[in-house]
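Here the complex is missing one protein chain, while the rest keep their positions.
A, B and C are the chain letters, set down in written order, and residue numbers restart from 1 in every chain.
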Amino acid sequence: MDTVSRVKSSRRRILGTLVGIAASATLAGCAQNAPQDTWEPKGPNAEMIHDLDNLVFPIAYVVGIIVLGLALYIFWKFKDRGQEIPVQGHGKPYMEITLTVVPALILSVVGVFTFRTIFDLAETQDTEIVINVTGQQWWWEYDYPVQPEHGINQPIVTSGQLVFPAGTKVLLRETSRDVIHSYWIPALNGKKDAVPGRVHLLRLEANEPGLYAGQCAEFCGLSHANMRMEAIALSKEDFAKWVANQQKAYVPPAAGTVEAEGEAVYIAQCARCHQVNGLKDAQGKPIISAPDEYVYSGAAPNLTALMTRNTFAGAMFDLVNEKCRADVWGAPSEKFGEAYLKGVTEDCLNQKDLRAWLRNAPEMKPMYAEPNLLGPSDGKYRGMPYLALTEDDIDKLVAYLLTLK
Amino acid sequence: MAETATHSADHAADHGHSSTGISNNKLAMWLFLGSECLLFGGLISTYMLYRGRVSDGPHPEQIFDIPFTSVSSFVLLMSSLSMVLAVTSAQRKDYSRTNLWLLVTAILGATFVGGQIYEFTAFYREGLGFSTSLFSSSFYTLTGFHGVHVTVGVIMLLSTVGILKKNRATGDKAESVEIVGLYWHFVDVVWIIIFTLVYLIPA
Amino acid sequence: MAIIERPDTATVPAVVTPSQAFGVIKRPVASSGWREWLFTVDHKKIGIMYGAVALFFFIVGGVEALLIRLQLAAPDGRILSADQYNQMFTMHGTTMVFLFGMPMAAAFANYFLPLQIGARDVAFPRLNALSLWLLVVGGLILNASWFLGGAADGGWFMYAPNSGPVFSPSNGVDYWVLGLQVAGLASLIGSINLIVTVLNMRAPGMTLMKMPIFTWMILVVQFLLVFSLPVITVALVLLMFQRSYGATFFDVSQGADPLLWQHLFWIFGHPEVYVLILPAFGIISEVLPTFSRKPLFGYPFVVFSGAAIGLVGFGVWAHHMFASGLGPVSVAVFSIATMAIAIPTGVKVFNWLLTMWGGKIWYTTAMKFAIGLVTLFTIGGLSGVTHSVAPSDTQQTDTYYIVAHFHYVLFGGMVFGLFSGFYYWWPKVFGKMLNEKLGSWNFWLMVIGMNMTFGPMHILGLQGQPRRMYVWTEARAGEGFFNLGFWNLIASIGSFILAAGVLFFLINIVHTAKKGKVAPADPWDARTLEWITTNPPKPHNFDRIPVVHHLDEFFHRKYAEDTATHTMKRYATAEEVIKAEEDAADAHIHLPSPSYWPLVLALGIGVLCMGVVYGVPVMVVGAAILVFSVFGWVLEPSTADDSEIDPPSVDGSTKEIAPIG
Partner (left out) sequence: MSTATESHEDTHEHGMSDAGYIKIALILAAITALEVSTYYVDFGPLFLPSLIAMMFVKFFMVVSYFMHLKFDNKLFSLMFYIGLGLAIFVYVAALATFKFFM
């Protein structure tokens, strides 16, 4: 091997080592299993973005190391050691042109890949299931329009957790009822704002069943930090079970039980805003909530199958206790559906947070739910108000809510 | 770019020295007008985006009175002529004629503003309030901003007349008139665009 | 108008004749004490006041930042409530951008731009004072909200419809809207003033391509301001009309499109980024050559890349909106345009490095901050390139990765550049040298603190921590020792180290004021025109307006190439160069007199604005003051006799040097 190529190859080795060190330093510095890690794609859309990252970040690393290395060399080499005042040269145009053209070439390579990925990600023609997502201060509503091919024969309305079949191309049709929110499940795709008055499309697809965490990413007011979401990918069979369960008829609690008393409390206190499909009053008339009379944004979470969800209050709180929660999160992919579909059983319920929420919601989550702040919104709440429930009422309500599964 | 820094060192001592040979004040006014292009551009764009969004309120075509607005547009256009005549007479140092033309310009401008006030009240009576719809908010904001500009222009014209009459100008008189004129013509030019885009092209 | 008979001795103060009985109110006579500052129209005094105001707000914004970092040091922080936190980050951003970054750049521009082009003052001295006082009024209105029911809480970007009356019911947003309009007006006036100054008031022989690079960058910035400020003004007016007068611009129930605000905001907001960074680029483009003892490498390329950054900067605003729901066509176009802007930026970095290449580098604190900028900005620039890739950006935007990026650019870039300027020009402004040892502490603590604070934010963001959250939860922090909690804590500790660094600067100021070393005439062996005069400069800047033959004129008056050895040889000291100028002093030097009107006019506008919140009567009072002061301004007498004008006026009409200004 002649000297020149040896120098070259050793330079290459040094460069490679440096890139390696920088990259591994970054990786070693990362948390393991951070639920919202953008560098752990779990679906084709996020993978497309990650492929692009895998191109751009190394380029940035290499350029950065070359430039900073050069800078350090210059800082050391041309230190004032008593040398002469240098010749007052004003620059070399050929060098300038080179240093303009080289970055331009690098960027045009990046540009081509970027361009392609933008249009690949915008693809929506081959959608297999559509779910409407509506942001609201400070929770997300999911509504599944009728799609008989997925067994959805009547609209399903839910909140907190987006449940969808794995390995299926899901199209979210996003909008908002009040301010701008942004839907973001990092493992599945980049974020897309939910803007009132507009419908934005976001494609999600999960490779495997599992739970994927996300968070509202556009500042949306007081409780922005508490507006979380979880996306639940189930196998196609498990999803069919979930769909069927969501559509099953309402079974009122047997008369005389504490659950039945709880139903009465619910009708008196909660049914103004919250909907439980199939719930009927004493005369047998269906009870239809009218949240738009009380809530600025015009909706409150539909509680029909509350106990099939693991979270409440905009996914701020777990509806299951820590142990049961860990069972679901920790379940391997093939067991995940089974663990999730168990829902919230009595021994799994997170009694503490749920009761505290019922006792005084505004204390649990900052919201515009105080009477003296309601002037500009014509007296309507944003978020859940303080209801002055007695402890007895709360006991009954919890018992009743446990029947909603 | 003009590079005429030919003044002697003696002249350079004076503040009146100018590297480009053009007046500071005029340059500042032109920069301001360049900036105003983006101000009115933003207001016009807002209107263009919202022109068709009328909610329950009246549509533009229902309330615009094209013959009336055409006349007031014409009045404003002609005020540009009287303004330019004021400038040329000031440059000839014929200040009595300058004052006359400035007054004519101010009267024409005031007529335009009066017409706009009349128009606004007529629209209001037909149910187009400021809060009625996106169309109404953006229409009133755009034309109102323009109206305020015209009003400020009228005040500037009348003040110039006063200052010239009392001989209290602190600078070059002809240039002051010319600069007021630049502002005035710009206001006219903006109306040329508003008249076409807002009134003549239906939503 | 003050007439300064060219002094026989250097110590003669500005001799001012009182105003003649001509006009409504007499012009004030230059006096000592507070009046000297309140009514001054001297660009140097105004520059110092700009600096003081900006430094004050830097500390205010810094304290806000520390509170934010305290809150986020641990999960479920309880230092601030959600509402307080939202106000805090809104005001931190707003303060740092509008009340620190822009005014501090304006301070440098005001002080040094006339000196660098060999002028006695700016084109419109009274308008210059007006800009300052409007900025002060704007800053007061913005921060008064803290004491009047809470500050704005919608983020510095104030997206509609969250900024509407329903979602932001306190008056905070009203004060924000008004304060920014006033501060914007201040910048607009200032920018027109400076453009005219640069174009029209250069010393003889100083062609555009012989202007110091700092002046060039300031010129580009002023053009950016002139053409971007009206856009934010439109947005602010629309929001004000909605909040205060029932307009419907962002009322979605009427069919409004919230993206209108985003477009208007970012059409302004992106050029604004360059407004903040280019002055710092200009400063270090002066500092690097000075301390490398070499001219700036590729001067014309640095100039044109600055102009290119400015121009292209108007075409990339939508890259702040990649997740906003623009169509793929718009996203693709803006993505590519954004990449294009990396090219001129890269040109700058390469030219700085090549300036140092082959130099004789002298590591003063000013130089350390300048190379701090070069390295830290490079990191910020590269993370910026990763955002320009729109699909990646949808993962990164609104996370701490963005926070990391723009703090590397704005703190590592803008703030380091400004600090470099402090250390470089302090002797010029105050005649005393800042202490280099304290400076070293200042620099190293800031470098360490800055990297500890913002470095971990790259990891936080890429691992999914969104911005603008008043708490983060352990449940989403991941496992392992280096989880997000660890990095949040490191960032918080870093922010206090950073603050300690800034504290050393404040200590240095006090130390220097008390027992600082008196600065020699040319402490850095500098290169540009501002050094061809005393430290600090006399009120009229130059005894004789220097005639310019070279780029880096001052250097070429001191050094020439030895034809035999082809090395640079010094043949004159700075003192000799300055002496030569003093000996040939101009016979008549005109400086404008102080004036009451800039201050009164600014107050009038302030009162007028408060009328939007407090009702029509207040507005009427404000308007009355405004109209009165405008007439006072226009009719303000000139104190000079015609005979004292040089050259004598032709038709007797010219009474003042700067009739409107």
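Everything below uses one rule, namely that a contact is a pair of C-beta atoms (placed from the backbone, for glycine too) under 8 Å apart; a residue touches a chain by one contact, two chains touch by 3 or more.
From a predicted model like this one, the values you see are computed outputs, not experimental measurements.
Just so you know, the chain we are not showing touches B, C across the whole complex.
Screening B:66, B:117 or B:148 for touch with the missing chain picks out B:66.
Residue in contact with the omitted chain (choice from C:227, C:454 or C:472): C:227. Checked against the full complex, the one of B:95, B:123 or B:186 touching the unshown chain is B:186. Counting the whole complex, the residues of subunit C in touch with the unshown chain are 199, 223, 226-227, 231, 257, 259, 263-264, 267, 314-315, 317-318, 326-327, 329-330, 647, 649-650, 654, 657. For subunit B, the residues in touch with the chain missing from this view are 1-2, 7, 11, 14, 16-18, 20-24, 26-27, 30-31, 33-38, 40-42, 44-45, 48-49, 66-67, 70, 73-74, 77-78, 80-81, 83-85, 88, 91, 171-172, 174-175, 178, 181-182, 185-186, 188-189, 192-193, 195-197, 200-201.
Heads up, the rule we're going with is that only the chains that are shown with their structure count from here on.
Taken pairwise by the contact criterion, the protein chains link up end to end in a single open path, with no chain closing the loop. The busiest chain interface, judged by C-beta pairs in contact, is A-C. In this assembly, the chain whose C-alpha centre lies farthest from subunit B is A. One finds 32 Å separating the Cα centroids of subunit B and subunit C.
Centroid to centroid, with C-alpha atoms defining each point, subunit A and subunit B lie 52 Å apart. Counting only residues that touch two or more partner chains, subunit A has none. Of all residues in subunit B, none touches two or more other chains. Across the interface of their complex, subunit A is touched by residues 81-83, 86, 153-155, 159, 161-162, 165-169, 252, 255-259, 292-301, 323-325, 327-328, 331-332, 335-336, 339-340, 342-343, 346-347, 349-351, 353-354, 356-363, 371, 374-375, 378-379, 382-383, 385-386, 388-399, 456, 458-459, 462-472, 475-480, 482-484, 486-487, 551-552, 555, 559, 561, 566-568, 570 of subunit C. Across the interface of their complex, subunit C is touched by residues 1, 3, 5, 7-20, 22, 24-25, 27-28, 31-32, 34-39, 42-43, 46, 49-50, 53, 55, 130-134, 136-138, 141, 145, 159, 163, 168-173, 176 of subunit B. Across the interface of their complex, subunit B is touched by residues 23, 118, 120-121, 123-124, 188, 192-193, 195-196, 199-208, 226-231, 233-235, 237-238, 241-242, 245-249, 251, 254-257, 260, 264, 544-545, 547, 586-590, 592, 631, 634-638, 645-647, 653-661 of subunit C.
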